[in-house]
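Yeah, one chain of the complex is gone here, protein chain that is, but the others are all in their spots.
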Amino acid sequence: MTAATRLQSRHLLSIADLEPAEIDLILDTAVAMKEIGTRTIKKVPALRGRTVVNLFFEASTRTRLSFELAEKRLSADTMGITAAGSSVTKGETLADTARTLEAMSPDIIVIRHAASGAPHLLSTICRAGIVNAGDGMHEHPTQALLDALTMRERKGRLAGLKVAIVGDLLHSRVLRSNALLLTKMGAEVRACGPPTLIPLGLTALGVHVTTSLDEAVKDVDVVMMLRVQRERMHGMFLPSVREYFTLFGLTPARLERAASDVIVMHPGPMNRGVEIDSAVADGPWSVILDQVANGVAVRMAVLYLLAGEELS
Amino acid sequence: MTQVGDAFVLKGGRVVDPRAGRDGHFDIRIENGRVSAIGKDLPLDGARVVEVPAGFVITPGLIDMHVHLREPGQEHKETIATGTWSAVVGGFTGVACMPNTEPVNDSASVTQFIMKRASEAGFARVYPIGAVSIGSMGDQMTEMGDLRGAGCVAFTDDGKPVATALLMRRALEYAGMFDVPIIEHCEDPSLKGAGVAHEGAVASMLGLQGIPGVAESIMAERDISLAELTGGRIHIAHMSARQTLRAVRDGKSRGVQVTCEVAPHHFTLNDEALRDGAGYNTNLKMNPPLREEADRLAMVEGFRDGSIDVISTDHAPHHADEKALEFDRAPFGIVGLETCVPLCLDRLVHAGVISLSRFVELLSASPAALLRIPGGTLTVGEPADITVLAPDAPVTIQASALVSKSKNSPFDGWQLRGATAATIVGGRVLYTNPAVSGADRFAGPAKS
Partner (left out) sequence: MPVVMDADRVGRSLMRIAHEILERNRGAENLALVGIRARGVPLAERLAANLKVAGGPDVPTGSLDITLYRDDLMRHQVGPQPILRRTEIPFSIDDCTILLVDDVLYTGRTIRAALDALIDFGRPKSIQLVVLVDRGHRELPIRADYVGRNVPTSRQQSVQVRLMEIDGRDGVEVDEAEEAS
């Protein structure tokens, strides 16, 4: 595999579009970006004069703040638009919002949207580079990249790592991006969840799918817990929180089956007592706060690399 | 455009008319809007002569029994005039239109309005299909006798399934009295849920909520059982899933009066297309959705073995603004009238799946027989509804050039072999295809 010196696309829409060498390039760049966060003056002039629009159609605190911080550390001018209070709630279509933004000549648009493929729609309308900050049940590429950076930091590699991803797989964009990234990079991925929440197509990626948490975590280097939304707990996916925690909750006892130096990750926000025991969330295995720090560095890397690509 | 009364002879063309048992070179004489003679070396008697170019094929007028004309109520998508002109350009001399207009075609007054508008437009013939239930709400059965009297040829709650098994049972029993079929949009609402694409690996990885194939087949199985119970006629609309085809075959083998139709997109495309380009092309969003390759192949096999009765387009025009939305929010449906003939000729006839004769059955004879409407064959004394095909003409589909009011086609840029050369309705040559060499011979003499 030869080292990539640039990203092939002007957009980051999905991990599916990235080559392994491009993933390495982003992660290597993120390592360099991370150092900036340790300085007294945590700011570099790399994107001075560039405009980044943060278009958040879906509630998100940590991803939005993480992108904003990344943009500010790179000295970009940023504008934030959230669904509440914008023309979006007045019935304007995404395409019209995009055209309006386009008139302001942004260099990069970061979009979070409840509909899968919304960033793709934007990429067909806008000249700006589009960064997918989470679209529906599709992908959350920067989350998978920051997870990969965290794993690489802690384990020194991605290839050959055994990773269990546990929870509501069906509705999770974090699962999709991580499954794509980790299998591309040669990790062994196991996905575990109740049968009502397992999407099709995972085995085709080379992911081992199981409904047994004990089987999933056996000897793994990494356990990644996914959020289970409370609204899935009634309806027909799951009978109760209690039964979910019994079958799929991550406890210190369950973790004993994993490798002795296992790390536990969670994209947040966590539901303590639903998918994860507090003793695990706050225990020595947890790298959840590393993930947050790495999120800023990875987003700086993505913005920096995309800013170099020519506007079409 | 030729006028009624203009007598002319289509000379020496290959005529494919399976219902009449004809496949060979015949002359067809047309007078006063009707076929006045069919035979070899007909006397000309001063009539205008159209020497049919070599390779052209004369067939009974094609009939699309599943079209959404959108009028009344959604004239920004299509009108009866634009839709029936789109039909004529596509080679269809007749269309059956679905009742999910605004208001729903659940009363004779709406049916009469549609018939009146169709007659004013003067393009393809229109056969309205009435709603099974008032407002297609699934509660109260419509006045089927009244609707039948006004011109409805079948009943359906298309857009959604007939809500309950009990209503479907009653509809089958009641409609049987008028010898009209119930057309079913097969879909179990709970299994469909908020689905927007076929439930499979593609939708899963694109993060789109899925609609499993069995959402269709479960409803088809219910309806086939009810047709068996009642002796009524059930027609499965826009079949897409292999499980449904299996249910239809089972029903037919038991002697149930079940028929089915398949739309061109379900035998030419599969769900992988959703990944093409930037992905999430809303012109690939229709209901039932593009299924996986196994389903597409099953449909092709259904044509090969004769299990499928009809090809219909499910022509569903939507304004470009309505489609320029997030995939989840865009409406279901694509236009189909003007792309049907090239797709069927290229992907079924030239691909060796079916013969030209079978093509005519699927697109003309069978829908006419099913709906008990005139046409489907060329008969002396009957209206001259004729489609002229140029099966070897190259075609490049251009969505922007479609005459339908809406351009929501996923086939833009497709290069296919097989075109409509001319469309004749009631003895009037309404359309000759400027892109097909020799088609202009069918045009009548210019009127001063």
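Which chain is which? They are A and B, in the order written, and residues in each are numbered from 1.
By definition in this document, contacts are C-beta pairs under 8 Å (C-beta built on N, C-alpha and C of every residue); 3 or more make two chains touch, one makes a residue touch a chain.
Predicted, not measured: the structure shown is a model, and the values here were computed from it.
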| item | value |
| --- | --- |
| Touched by the hidden chain, restricted to displayed chains | A |
| Candidate in contact with the missing chain, chosen from A:Arg48, A:Arg99, A:Arg157 or A:Arg242 | A:Arg48 |
| Residue touching the undisplayed chain, where the options are A:Leu121, A:Val222 or A:Leu305 | A:Leu305 |
| Where the missing chain touches subunit A, by residue | 5-7, 25, 28-29, 31-33, 35-36, 39-41, 43-50, 74, 301, 304-305, 307-310 |
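By definition in this document, only the chains that are shown with their structure count from here on.
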| item | value |
| --- | --- |
| Distance between chain centroids, defined by C-alpha means - subunit A, subunit B (Å) | 46 |
| Residue numbers on subunit A that touch subunit B, as the complex places them | 13, 16, 93-95, 113-118, 120-121, 123-124, 135-139, 173, 176, 199-202, 204 |
| Of all residues in subunit B, those that touch subunit A in their complex | 199-210, 278-280, 321, 324-329 |
